[in-house]
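One protein chain omitted, others in place.
Naming follows writing order (A, B and C), and every chain is counted from residue 1.
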Amino acid sequence: MRKVYLDHSATTPVRREVAEKMWTYLTDKWGNPSSIHGVGREAKKGIEKAREKIAALLGAEAREIVFTGGGTEADNHAIIGTAAALGGRKGRHIITSSIEHHAVLDTCEYLEKDGFEVTYLPVTREGVVRIEDLKSALRKDTILVSIMHANNEVGTIQPVEDIGRICKERGILFHIDAVQSFGKIPVDVQDLNVDLLSISAHKIYGPKGIGCLYIRRGVKIDNFAHGGAQERGRRPGTENVAGIVGFAKAAELAVAEMETEAARQEKLRDKLIKGLQERLEDVELNGHPGHLRLCNNVNMSFKYVEGESLLLSLDMSGVAASSGSACSSGSLDPSHVLTAMGLPLEYALGSVRMTLGRDNTEEDVDYVLDVLPDIVKRLRNMSPFYKTQAMV
Amino acid sequence: MRKVYLDHSATTPVRREVAEKMWTYLTDKWGNPSSIHGVGREAKKGIEKAREKIAALLGAEAREIVFTGGGTEADNHAIIGTAAALGGRKGRHIITSSIEHHAVLDTCEYLEKDGFEVTYLPVTREGVVRIEDLKSALRKDTILVSIMHANNEVGTIQPVEDIGRICKERGILFHIDAVQSFGKIPVDVQDLNVDLLSISAHKIYGPKGIGCLYIRRGVKIDNFAHGGAQERGRRPGTENVAGIVGFAKAAELAVAEMETEAARQEKLRDKLIKGLQERLEDVELNGHPGHLRLCNNVNMSFKYVEGESLLLSLDMSGVAASSGSACSSGSLDPSHVLTAMGLPLEYALGSVRMTLGRDNTEEDVDYVLDVLPDIVKRLRNMSPFYKTQAMV
Amino acid sequence: MYSETVMDHFTNPRNVGEMEDADAVAEVGSLACGDTTKIFLRIKDNIIEDVKFKTFGCGAAIASSSMATELVKGKSLEEAAKISTQDVVEALGGLPTQKVHCSVMALDALRKAIEEYNSN
Partner (left out) sequence: MYSETVMDHFTNPRNVGEMEDADAVAEVGSLACGDTTKIFLRIKDNIIEDVKFKTFGCGAAIASSSMATELVKGKSLEEAAKISTQDVVEALGGLPTQKVHCSVMALDALRKAIEEYNSN
């Protein structure tokens, strides 16, 4: 049976070049970067080169990059670090959107319990934050705006440049969760006017458990964890050296191939979307239909069908997809993103996310177009909501 | 030139078996454990098996193990999680020792700024916490005792069983930082009467950037980070799958070989200590001289010599050692551990830590005994404090 | 995640469909809960001669409906009403803890249909 992996927004296979780089740092250059002897200095050199590489790709300086244990830690660090640094002095109001990843949403909710006020901006039916909504939410005591660059479920790209400009004018810190956008669209911290920006390696063919937070020079936020003096005193704990060098390698390759890959995946994406729309009725494309959509994201709803049973059937046909974000799959609640976009429940429950990657081919898309419609029809015929044409 | 690595308490080389296991999970089973499709389920199986393995080695249940981004995060999670859960209700007093790792000390200091009171227990000249001191520090509002199992600088083993019993009697949560002890001496959560226990993989020939926190069933502490529902909702973020399976493999091998390795290293350790004491004057062994010392720890002070220049000279002779904990090397302050033990400044400044590992041989020890005395003599001859026998 | 039996009943659900001349019909659940099951029964001399179901729901829900309908077929109404969630889950070779609640729907619908049949 053909195997088609269409869940690249959940995680990606580690590239061979990346795994090999990591192997070197696991088996050969395994020292502790904080040690002053030769074994340690080799490891130190590895992480400092990696830092420079990633900084350059973001238009940042090496000293502005802090390695973290992934995207979630970077988001927590940015938001809690800002709240701790400014909450006592400047204010206790934070603005984010209602379609953020749980790493941002749950952190904001945690701060609400701690006496912070959070405004969750609504989005349009296409999943885009409106600048007017942001403007009217801004307050004198707003200390942070945290908006994702591209959404993980529906792939919508947010107007982060404009948001960055507004925040800069008012002297409010701006954080971007760029976990899904980095490597797919340009991410330049100068263009974006951003103070804090999160990335995660495993979304760009790097290893899981490593990411980074960009902290603009001069921006003073508190540490998230406490301990040793690693990362210039900003993130304690012995560095995940193999992960860091693997991350940098993955980032380098992703950015180098970005333009050609994005164009290629966009074609596959549009073919898949159009193909499904042609083959099935009562189908809805979720997210933005045009230029504000990530090159690799297909998120569609099939009325009368429940998402998990659709995924399960796809899996049995060799197609790996997901429903909402991977970590909340298994729950029966409709996705908070689709709900915020105002999708009716019968569509929200029947959504499936298919996210393309560098390993996908046109044959993969043809295969999905071949198997998915039959699965949907089969499940619809089982559904008490669907008016069957013929009795089964 | 011979290369002798004597810094195993800073970090260890990743074992081949571990690196190979990781390779499989980087290149083949690279799925997201939260995904419901086949690729994800493979990864999920890997981490759940790893969890069972590590739990069994600790005498714990699988559900009591939470994987973290290393020992530092586990320590932060244990202490801040307890403070957040109990600080509002039960009390705001914490007891720890003055010779803890910075991951514990700095976290306690952070909590002090937040209104918690912390008692830092003194230690004996050998670096051991006194039970009487603990008892008299206990208060009605004490919510947590955090004591390390074995010290990272001088290798002293603490009376954690007794401390655990006392805490249990009084219903106070007890956390052990077992980062240095696990794999060298038995660590069983039932024997130790412990509620929370931290381990780190890179100290036992596993990868850096992964560790775990044992949380006894029924013990309710707050999360450290916020986001997805991974690790039964206790530690969000896509799991470092390759790191986790590597960690479990390393732990399994370390415990299997523990008894024979410990006996072998103990002999090397004693030969090294005695050899240096015989060859040099004004030498002090730091830590416990007998059964309360880790099998692999040699920490000695050479009067009239400054630690960094000694390390540098050793490094140039191919010997990798350290001074205090790796992360604070480079600072000129004497180690907080040696200071707490009451070591005079002239000894504290001239300390060097040599920590043995499974790759060290008797020839390694002979080599160090060959080169180290000459280095000390050379540096002493440069020292204005040392009464030279002859002019240089 | 799911046992082989679950996957078998999910892929090849038994008794799926509708019944034009059912003696009893009942539906439980709603879109708002995310799960819905409709049960159709043909009853003769107190025996469930035939049963059909339609389910909107996850894999566990569909497999449970399939298994529950298999278990009640040919049984008396009293016997059928006694079948428990436990029985269905066991017959399926187990279900993930967080999915057990999805297996109750078919039985609920079945009991509702029997009740209505009896009260007519």
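As a working rule, a contact is a pair of C-beta atoms (placed from the backbone, for glycine too) under 8 Å apart; a residue touches a chain by one contact, two chains touch by 3 or more.
None of these values were measured; they are calculated from a predicted model.
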item	value
Omitted-chain contact residue, chosen from B:T24, B:T124 or B:S309	B:S309
Touching residues on chain B - with respect to the absent chain	304-306, 308-309, 312-313, 316, 330, 332-334, 345-346, 349, 381-385, 388, 391-392
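Quick note on the criterion: only the chains that are shown with their structure count from here on.
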item	value
Chain occupying the middle, per Cα centroid	A
Centre-to-centre distance between chain C and chain B (centres being mean Cα positions), rounded to whole Å	56
Whole-Å separation of chain centres (CA-atom averages), chain A against chain B	34
Where chain B touches two or more other chains at once, by residue number	36
